[in-house]
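With one protein chain removed, the remaining protein chains of the complex are shown where they sit.
What follows is chain A.
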């Protein structure tokens, strides 16, 4: 403490000294009533102790220490009984324990109020004692019994009670997409299995790099905002790749080849392969890929009705995500290219 603080506190300290000779502290509960309590008893509570020493309150009825709202007169008298017993240094541990056991024999309502009041006065030993008592009440009882004792509302639906707890920070869209992804991945795996069984001969992708470049650069102009056309082009690319054995491997090969290229669209499409959330791409792949087997034509005309329904229902979410992500990259690249 600095010199200034010491100088400021001194007068109050004198007041406290004189108050100590009187040895009564005035406490005011939330309802306005004031009680006079013996000083040793009241000082057992850290919060009251703090008020007296740091702020010099409680010496008379005018500056009575106002107690927190959770302490009503009934609880205050209980707490003071507790303090009165325990602040005497002469009691043995056994005596204290048996006092505690008798002390907490009260109905549950008062026990809860007492816990709350003791906590607001920062009287930790009493909080521990009451918490233990409450734990003993809860232990081993069925939920219905516990609800009855504490008057808890039974407001969980039957479904919620049986369901495992959900993570509260879940994003419903991600969950939906993950579910879709899992389903489609399963289907893809099954299709893979079938393909492997057929013993297809491996067909290398023998398009040259130049071809791919022209393919990409040629499409750059009209792909900026057009969802449908974008998906068409994507589909075409997918269609081409479908000719080779596995989709994922070839896409990855393309990634490697096209890595050095500066094309916005290319990096947008290819780069997204490595994004976490763009498992979407796979989902989309799978949705489109399944139709490609049926037909070589333009996707919009040939969509399997069932799948189309699925796409309509869920696809907008995927495409929206996809589109937003692509836009982000596009604009970022623009920034890089045009500092």
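Convention: contacts are C-beta pairs under 8 Å (C-beta built on N, C-alpha and C of every residue); 3 or more make two chains touch, one makes a residue touch a chain; residues count from 1.
Here is the rule we go by: contacts and distances are computed from a predicted model.
> Given the options "Palmitoyltransferase", "heme oxygenase (biliverdin-producing)", "Glutathione S-transferase" or "F-box/FBD/LRR-repeat protein", say which is the protein name UniProt records for the missing chain.
The chain we cannot see is recorded in UniProt as "F-box/FBD/LRR-repeat protein".
> Among A:77, A:108 or A:196, single out the residue that touches the unshown chain.
A:108
> Mind pulling the chain A residues that touch the left-out chain?
108-109, 112, 115-116, 119, 127-128, 131-132, 134-135, 138-140, 143-144, 146-148, 150-156, 160-161, 164-165, 168
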